[in-house]
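As you look at this complex, bear in mind that one protein chain is not there, while each of the others sits in place.
Labels run A, B, C and D following the written order; every chain starts at residue 1.
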Amino acid sequence: GSAAAGELLDKIKAGETIRVGFSNEVPWAYPGDNNEPLGFVNAITIDILKKMGTTKIEPVVTEWGSLIPGLQAGRFDIITGGMYILPERCRNALFTEPLGTFADALLVPKGNPEDLHSFDDVRDKELMFVTGAGYNTVKNAKNVGIADDKIMQVAGPAEILQAVKAGRAAAGSGTYFTMKEFADKDEAVELADPFTPPVIDGYPGLAFLPNQQEEVDAFNAALKDYIGSEEMMKSVEPYGYSKANLPDGTPTAELCKG
Amino acid sequence: MGIGFMNEFALGFSVAALFKGAAVTLFVTTGASIVAIVLGLAVGLVRVSTLAPLRWLAVAYIEFFRGTSMLVQLYWWFFVLPIFGLSLSPWTVAIVGVGMNVSGYGAELVRAAIQSVDRGQYEASTALNFPRLTMMRRIIVPQAIRGMLPPWGNLLIELLKGTSLIFFITITELTTASKLAADATGNYLLFFAVALFGYYLIARAIITPLVRWLERRFSRGFIREAVA
Amino acid sequence: MSDPMVRFENVTKRYGALTVLDQLNLDIERNEKVSIIGPSGSGKTTVLRMLMTLERINDGVIWVDGEPLTHMDRNGTLVKASERHLRRVRGKIGMVFQHFNLFPHMTALQNCMEAPVSVLGLPRDEAESRASELLDMVGLGDKKGHFPIQMSGGQKQRVAIARALAMRPKVMLFDEVTSALDPELVGEVLNVIRNLGAEHDLTMLMVTHQMGFAREFSDRVCFFYGGKIAEQGPPDKLFNDPDSDRTRQFLSAVLEAG
Amino acid sequence: MSDPMVRFENVTKRYGALTVLDQLNLDIERNEKVSIIGPSGSGKTTVLRMLMTLERINDGVIWVDGEPLTHMDRNGTLVKASERHLRRVRGKIGMVFQHFNLFPHMTALQNCMEAPVSVLGLPRDEAESRASELLDMVGLGDKKGHFPIQMSGGQKQRVAIARALAMRPKVMLFDEVTSALDPELVGEVLNVIRNLGAEHDLTMLMVTHQMGFAREFSDRVCFFYGGKIAEQGPPDKLFNDPDSDRTRQFLSAVLEAG
Partner (left out) sequence: MSIWDWEYVWEAMPYLLQGAIVTVQATFIGFAIALVLGLVFALIRQSQNRIISGTMAEIIEFIRSTPLLLQIFFVYFVGPQFGIVIPAWTAGIGVLGIHYAAYCSECYRAGIENVDGGQWEACTALNLSMARAWRVIILPQAIPPIVPSLGNYFIGMFKDTPILAAIAILEMLQQAKNFGAENYRYIEAITMAGALYLLFSLVASVIVQMISLWLNRRYHLQ
């Protein structure tokens, strides 16, 4: 069940095993071939946890859509999937301060045949739009007025790529990183350029259970001097995280107000 | 960078991952089969007991586990039960969840097999004054087992296939492994074909022969060859 | 003592609306051999099945060896029999079925040993010697290790007789024990029954379509018609000049067929 | 023309290693009534089934009405019969089975109309009148609308006879048509057959255990033993003083049973 206040912090200090939950989101957080936690959010988490006292990490891989229920069900202690800090999420989980700022991107077939440059274009042309089940993008798409039956919700990034390649959807959206990755390695797709995202940048944070304020405070303390440090960049650069992505100082409290 | 560098090695790695997945599938299948067989037999026997209340309990059990889909049950075990304070490990949920779901069907097989034993056998047992339990143990069940083995074979194959759902409770078994591998390499044909064949192999090279062997053992007195 | 081995006292049996046996009264003396004949559906089998407690009776009392079978005497009044009581009285009765009902998963010997061991609690070796004696008696000394499926109908039926005798019953019931047999196998079974009658103190009650045998073998023949005893008496009387036309009619039909 | 209605010429039938019929030679003249008797397993049924083309033969030729049944004459040499040829010749033969094999989902009338309509292509009304004539003839004028489950064994068997006759066969085969019947129902069926023999030009071949009937009804009786005709001749000869001991043995066994 959900841990009592402070319990998790004690476990970390005592060097016990901490379970981190994430889904297969390259390069944010994804499992290696032995299920080891890869991706920059995991890298950051590992560094922080080391500072706080434990190096024992147990990765738990699940669908993006199952991250929050997994946390609520006590399947893992921290969500390291790289969830954006959003008001409605704040009501069900506690977030640390942002780990960076990131934009969403729009993935389209080579040559952008439909000439799409924003969600509004997708809406106006009444085209099929694909994104991950439980992504904040779903809400964004609905907000700009794309019809429910035009929004295809799939399990993860790989399905987004497949849907666009196969022409099941005219465009797909996910985080800039992930989509860029696809555009680079697969010549059948590219990023819509220019692209005006429906919302300004997203701010990912680590998510805890609502009653774990102590833990979050501890993490924030540790994050303060870690963010932007040499140590951090060494861990995250292999995944394509550059200084440009460092947080712009917007506090979590504000993001939660929305 | 990123997964860019992964690609070259992905194939090799993924094949290894695929084997791990197969191992997981085999492990869970075995565990769940044991659960299903034990519970199935128990509930099935209760289902034909002479005590009405016991029978009703068995009926409720059977109807519940056959009534909802395995996936829904797994979700419930894994994501909902903990909120009521009972948190089982993914492996426990996989083995118990899949096993209990199948045991519902198994119990029905047991019931059907027992009730399909020739009425004459019951009458002969009464005429020879057997107590009910002795009759069940010595006369009816030995004959029923033979009748229920083939359907159990099919059921265990169902169970094997059912384990492909435990991905939804964070366990990477054969289907998921092949999916991840295919996603990483983009070669869906290769990895899905391999996975399909893997399941076929487990079913045809392990489960089916096992059941056939049991059938032969229990066929004494039913088939000429078997006793010649 | 003087009371009959079996007594049916106003016994009535119904299946739903259909009254199969109507106020039946029938006494059978110790060691008496009684044959029951009559058209299909007249209730012959039902008589035996009630006596074997395979069917509940709706009304009346059945007495076996001086005590009530379907009821028990509780200080003067007859109350429904308990399972214990039923099993004690039932022990005095043995039955042979039209379709043998041998246990297919046991050899001839095991068929004859099972009940003595697990019901009477005889030691295995004693049960075995008793069983093989009986199998010798029915002329199957060489078939002890055979399974039912390996035997002819006539052989199966003889095993069934041995199996029933192994329980040392005082009353033996035979329900058309030869009508599932090929004609040339009928003789061997009838011979066994014949000897049984001659050599053992057994009360025998048999339903049969073998008029020839009924005539030669039995002390008394009962002709059933529509759930009643239409006529009964010594075979010669009943076969040569029956009182009722029903009997005459039936006999001529059957003999024409033979 | 002079050639027999049915001729078995060195016909051999094997089931795997077991030779069921060995070089059988048997002629049956037009309108001749032949009974086949013999112990179980001697091949009686097989003879009829081969003639009805329900079993393939391994060797020899069967002739019906002067033409080969299982083969056809292609410029001088006999070759395997084609389906068309089989169906034409088969049309001359009708068969009645031990277990009736009525169509359970059709009424007595429909049972007798199905084949005439769909095989002979009779118009429905003609088929219907023919069917009901025949049902009247077998004494079931009042049962035309009944389904098989609603009839007694004897009635079912009479429907089966009518059904076969509706195809106007030249040869009728009867395989133990009374041995699945209750004794008092046997008479009604035998009567039908008796009249059939008297009133129609039919060649009849019947397997039976009813010695009385065989004796009174048939022109010739064949005693089968182990896949061969052990003895054959006019009933009186064969029943009164048979040549072979086998025959004597069998007859005594059967008569003792009756």
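Things to note:
As a convention for this text, a residue touches a chain if its C-beta (ideal position, glycine included) is under 8 Å from a C-beta of that chain, and two chains touch if they have at least 3 such contacts.
Just so we're clear, the structure is a prediction, and the values are computed from it rather than from any experiment.
Of the candidate positions D:E9, D:D59 or D:E114, contact with the hidden chain is made by D:E114.
Contact with the chain that does not appear here is found for just one residue of B:L41, B:A144, B:I157 or B:V211, B:I157.
Considering the full assembly, D:A164 is the residue among D:M50, D:V64, D:L140 or D:A164 that touches the omitted chain. The missing chain lies against chain B, touching residues 63-64, 66-73, 75-76, 79-80, 83-84, 154, 157, 160-162, 164-165, 175, 178-179, 182, 186-189, 192-193, 195-196, 199-200, 203-204. One chain of the complex is left out; on chain D, the residues touching it are 52-54, 87, 90-91, 93-95, 97, 99-105, 114-115, 118-119, 147-149, 163-164, 167.
Residues touching the missing chain, restricted to chain A, are 65-66, 68-69, 72, 88-89, 91-93, 130, 133-134, 138-139, 152-155, 159, 162-163, 165-168, 210 (touch as defined at the top).
What we mean here is this: only the chains that are shown with their structure count from here on.
Between chain A and chain C the centroid-to-centroid distance comes to 83 Å (mean Cα coordinates, whole Å). In chain D, no residue touches two or more other chains.
In chain A, no residue touches at least two other chains. Applying the touch definition to all chain combinations yields A-B, B-C, C-D.
The touching residues of chain C, when paired with chain B in their complex, are 52-54, 87, 90-91, 93-95, 97, 99-107, 114-115, 118-119, 147-150, 163-164, 167.
Interface residues of chain C facing chain D in the complex, by the touch rule stated above, are 39-40, 178, 182-187, 190, 209-210, 212, 250, 253-254, 256-258.
Considering their complex, residues 1, 24, 26-27, 31, 33, 35, 60-63, 66, 69-70, 72-75, 158, 177, 181, 184-186, 238-240 of chain A touch chain B.
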